[in-house]
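A single protein chain has been removed from this complex, and every other one stays in its place.
Should a chain be cited, it is by its letter among A and B, assigned in written order, with residues numbered from 1 in that chain.
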Amino acid sequence: MGLLKEFDQKDLAMVGQELYRFAEALYPICRSITGDGIRRTLAMIQNRVPLQTFEVPTGTPVFDWTVPKEWNVRDAYIKDKSGKRVVDFQNSNLHVLNYSTPVRATMPLSELKPHLFTITANPEWIPYQTSYYKEDWGFCLSHNQMLALEDGEYEVCIDSTLQDGHLTYGECFLPGRSADEVLISCHACHPSLANDNLSGLTVAAFLAHFLSGQDLHYSYRFLFIPGTIGAITWLARNQASAALIRHGLVLTCIGDAGPFHYKKSRRGNAEIDRAVSHVLTHYSESPEFLEFSPYGYDERQYCSPGFNLAVGCLMRSVWGSFPEYHTSADNLEFIHPARLAESLRICAAILDVLENNRRYRNLNPYCEPQLGKRGLYRYTGGGAIREELNALLWVLNLSDGEHSLLDIAERSHVRFSTIQHAAELLCQSGLLSTRGFDSKHRSFSPNWFVKLHLHDLL
Amino acid sequence: MGLLKEFDQKDLAMVGQELYRFAEALYPICRSITGDGIRRTLAMIQNRVPLQTFEVPTGTPVFDWTVPKEWNVRDAYIKDKSGKRVVDFQNSNLHVLNYSTPVRATMPLSELKPHLFTITANPEWIPYQTSYYKEDWGFCLSHNQMLALEDGEYEVCIDSTLQDGHLTYGECFLPGRSADEVLISCHACHPSLANDNLSGLTVAAFLAHFLSGQDLHYSYRFLFIPGTIGAITWLARNQASAALIRHGLVLTCIGDAGPFHYKKSRRGNAEIDRAVSHVLTHYSESPEFLEFSPYGYDERQYCSPGFNLAVGCLMRSVWGSFPEYHTSADNLEFIHPARLAESLRICAAILDVLENNRRYRNLNPYCEPQLGKRGLYRYTGGGAIREELNALLWVLNLSDGEHSLLDIAERSHVRFSTIQHAAELLCQSGLLSTRGFDSKHRSFSPNWFVKLHLHDLL
Partner (left out) sequence: MGLLKEFDQKDLAMVGQELYRFAEALYPICRSITGDGIRRTLAMIQNRVPLQTFEVPTGTPVFDWTVPKEWNVRDAYIKDKSGKRVVDFQNSNLHVLNYSTPVRATMPLSELKPHLFTITANPEWIPYQTSYYKEDWGFCLSHNQMLALEDGEYEVCIDSTLQDGHLTYGECFLPGRSADEVLISCHACHPSLANDNLSGLTVAAFLAHFLSGQDLHYSYRFLFIPGTIGAITWLARNQASAALIRHGLVLTCIGDAGPFHYKKSRRGNAEIDRAVSHVLTHYSESPEFLEFSPYGYDERQYCSPGFNLAVGCLMRSVWGSFPEYHTSADNLEFIHPARLAESLRICAAILDVLENNRRYRNLNPYCEPQLGKRGLYRYTGGGAIREELNALLWVLNLSDGEHSLLDIAERSHVRFSTIQHAAELLCQSGLLSTRGFDSKHRSFSPNWFVKLHLHDLL
């Protein structure tokens, strides 16, 4: 059975609730690109899927970069002279500038101010700021909170550590019949932000769980990694085997209410680009397609010129384009059970295309075969042609050893699942075959057509 | 002289009247995919053009199909208890379900009803229905006729035979200088339906007659065949020689008042596709172009993957898209003399392009030749450039051994006939040549340009 059909046997509303509950559980953790936050996150994913975790020591060179010191934070606050916490890490882990060095001091407001970050446009929201590669400390707070700060002395505390340790990431590998791999990558380094991070993590974890029970053509590799440095570290440690990656997706921002956006791989017309384009066009409303650009998420690294992997990025709303992005408003209310579930279903539909995108041979390539005598010509009359008959005729017409099922779906504007079903019916009727099919390259020898039918001509 | 110029010496109104009269004469015959109806039809075409007819015995295997039994019908009716024919084949041959097995019985209305076919949307029209491959009997009648039937006993008679015999088709072959062929195919199996069948038959017959007096580059093969099974039978009996077909058209539904529609061949950009596109764009109003699909008329068979011939389908209104399709309303009032004549002219213009689509060599490829001293630079001054001069310059500029006249017409947006005339003028002036022209492949050796002009460079 196809992955999508299998998926569609589930209760989508219930799937949405499960996805949401998992995101809820992950939400409070203060993640960063290193440290215990990401370790705890990976442990929670490990409860669902077989995840191998890796610890890479601080100072390890990874291409042009170096694995940074490990950061952990326990508490942080600004106390006013009455001893009241006016900014409190316990209320929101966004309050601390991510990767802040430890600080304990008392200082006047004027001295504190250069260390405070706010958003004037949305004065109730706390911004999310980081300083991974420049040692600094600071607090993020709502603009209104800052305006309320009176002149005077403040006690400032960031109870953090920044010292030699490890960079942690998780990898879930699901072996398929082929050594060729599909990569699903998501970053797991953002603190309490729901759409930008948790939506991707959650959908990826559930997708891995869903696939783990299936008979798969491809092998699947799921990466749960810190953004940028994590992808670079993984690629540096797996440079040669990265060549096995035939198709890939970065998943991010896929829990909100926006329509799907797909950013194409650097290649622009790779099979993954075409598969996503087909699926979003036929299975979602008003999808938009973005050309590749070298800015964004970890597709930047996978699509760097030395690798140039066929990896695109699947989103709903696009990072940086919605006001809630990288603020406290990207919270659990910003993502929705039904949206998470639909995103998971779209992923299943995309993988279904990749898994089943074969080339078949029409064993009867001269004229149409007589479908009627095989019970396949169920024409209802009038001018209309039933979708099923249409799909049968398209598959017969284009199964010449050159066109894949995705090629046929694209040219016919018929859904891949309908085309695939037609191919199965035709196989059962002995009209179509995958005989001579090269499972590694998923194509036929260019001579099969000539060989098979030459005798007919003689 | 070109085919179009030759054609345009005729009185188009008179041509239209002749076409229409021929369709009128063919209209009453009860045709089917086998039997005397198609034989009589072919005999009438034979009066106009040299037609060879073929009789293929019932049971002959043709690819995945088998030639069916031969069907003939003499009479059919439903009589009410007063003995009055309430449905009468003598009034319209559409009344009998085409390929009905014989029946003689008396039965109550309730038993008869499952054998009656009507169209509720157009209650005055009789539908056209067939049952070629499933033995059955039935009557087609207007919905109002059916509503008027009172309960009671009816005498039912279909005086038909369905037995071993032959499938009949006609072929008109007009030899040209080249063994390469142009195929014109139309189905001849519909009973009293004017646009869907007779318009195509009629235009094809007159086109064959028109071409038979001409000096032709290509050989032309006109097929007058039963739909689907006829094309399959012809291809099965001519599998090897089908490879000689370089260009082809299926003609159907070209007598009504609609604008031209052209459905492209499976190849999509074959020379026939480009020729038709050019001609319809420049010589007709609001033409529309449809991508190939494996559903429709006999282009389905010619474009099956084992053949993949460059055969498109020329129509006015598209089958299934107009309410009169396959009903008694597709009658002689639905087609028009002027439309038939214009369709014939468009066919002549298309063949004119194919016949004359040569590649020429500019014998003076370095800079423009001095047209003035040859009386060819008749520039009227002002900013405008005369169409003729424009065509001369385009032909000179692109006659580099790579571009055909159709390529030049497409790039310049100038009518093919104007481009062709310019090429003739330039040949007469010694500026252009077809010397070295490979009449089989209609192209030059890639080296001619180098050979011809290398000495100029040395």
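Rule of thumb we're sticking to: contacts are C-beta pairs under 8 Å (C-beta built on N, C-alpha and C of every residue); 3 or more make two chains touch, one makes a residue touch a chain.
None of these values were measured; they are calculated from a predicted model.
A.B. asks: Thinking of the whole complex, not just what is shown, which of A:S92, A:Q145 or A:Q301 touches the missing chain?
C.D. replies: Answering carefully, the residue with contact to the hidden chain is A:Q301.
A.B. asks: Would you mind spotting which of B:Q17, B:N308, B:N364 or B:T434 touches the chain that isn't drawn?
C.D. replies: Residue touching the absent chain, from the options given: B:N364.
A.B. asks: Kindly state which of the options A:F7, A:F22 or A:W319 is in contact with the chain not pictured.
C.D. replies: Once the missing chain is taken into account, the touching residue is A:W319.
A.B. asks: Please output the residues of chain B touching the missing chain, sorted low to high.
C.D. replies: 362, 364-370, 372-373, 381-385, 389-390, 393-394, 396-400, 412, 453, 456-457
A.B. asks: Could I get the residues of chain A that touch the absent chain, sorted low to high?
C.D. replies: Listed in rising order, the touching residues are 62-65, 129, 133-134, 228, 231-232, 235-236, 239-240, 266, 293-295, 300-301, 303-308, 319-321, 325-326.
Everything that follows uses one rule, which is that only the chains that are shown with their structure count from here on.
A.B. asks: Once you find the CA centre of chain A and the CA centre of chain B, what distance in Å lies between them?
C.D. replies: It comes to 52 Å between the two C-alpha centres.
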